[in-house]
Each structure stands twice: as C-alpha cells, then as structure tokens.
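For this depiction, one protein chain was excluded, whereas all remaining protein chains were kept in their positions.
Our next item is subunit A:
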C-alpha cells in the first residue's frame, strides 16, 4: 500500500498562474485544490501562495480572502506554507512600489525594493547559490530557474540564533544580490517561478511536497 498523497491547497486570491502551479505541484506528488475556503486552507498538508503582478494587487487579493490570518494560523501550528514570486514578496514587512509603501504580511522583516540593475524586469533563467543544507534544492545543482520580477528583498535581517534551526537563504544576482529563496521552519518561498522552471522547478516542488 502506498502512502496517501499530501493534500496541497493553492490559495485562490485571483492573481497567479494557477494552471501551471497546480499541475506542477501535482507532478511533485500532491493532490492540489485551488480554493480560498477557510477550513481547507487551514487543514491542508501544504499551502501554496502564488502571485504575479504588483505586490499591492496581490496583497489586496490576499486580504480579500483573509489570507494573512490563515497563513499566520498555519505557521503558528507549524503547517507548511510556500510563497511563489509576489507570493514570496508579500511575506516581508513592506514593499516599495511605484514610489509608495505597501504593507506586507510581515512574517519576515525587511523591505522589497526595486532592484538596482540596468535592465528590468529581471526576466529569464538565472543561477542561484543554495546552501548544502537546503531541503528545496536537495539534489538540484547547477540548474537555472526562471525569474520575472523587478522588485526583491535584498537583505536577510533575522540574526542566526544558536538554539533555533538556521533558516536557509538562497541568493541570486541581478545588478545586486537579492534573496532567491528562503526556507525558515514551516515557511518557504521562492522569488523565481518553479512551475515555469522546467525539470529543475518540478524537482524543487517535488522536494517541497516530500517534506510535507
């Protein structure tokens, strides 16, 4: 008898390429439901927060389905959450966008800033520096991932604590160094789009699903 496939909810807040994300997570070995239903979001083995476009628009979509509270409750119970692209950016305290200041979910300190680079958006396949201890990147070396964004978090502000498991922070560079992925307890996120990163992206999502 095989173990049951993990149940993953893809948070339906209206701003994300959910077709690819759903199928890519299924390919990683999970059963996927696209919903914002409170109970299903809270009870799923894993929650994926997608997001494309502007941080303000994605925050508005998340607010409309009480996503911030649901994510917070899941994390308080140690239940895994994975943010993708703008779904990662909203996890930081705030974002500078269009000259304004957008409040994020503040799971992590820091500001999502416009990258200082001659060509934006940062669009295409880039290498990342993942640590050996990473779960998401386990077995994935020398691969590129697909990025499309102009804003990113450029500083990781949580000091390492000797008694707490170290967060894994993966970096990439476009004009300046920025955070490409974070694994911090139950909360993980990628600035790139694993669901658009071919085989490497599918393997990364499979790693996340296996960790559920």
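The working rule: a residue touches a chain if its C-beta (ideal position, glycine included) is under 8 Å from a C-beta of that chain, and two chains touch if they have at least 3 such contacts; residues count from 1.
FYI, contacts and distances are computed from a predicted model.
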**OP:** Quick one: find the hidden chain's UniProt protein name among "Sugar ABC transporter permease", "Chemotaxis protein CheY", "Glycolate oxidase iron-sulfur subunit" or "Imidazole glycerol phosphate synthase subunit HisF".
**Re:** "Imidazole glycerol phosphate synthase subunit HisF"
Subject >> Selected from A:6, A:50 or A:201 as touching the chain missing from the view >> reply: A:201
Original post:
Just one of A:92, A:146 or A:208 touches the chain that is missing; which is it?
Top reply: A:146
Original post:
Residues of subunit A in contact with the chain that isn't shown?
Top reply: 17, 19-20, 22-24, 52-54, 57, 118-127, 144, 146, 148-150, 173-174, 193, 195-199, 201-202
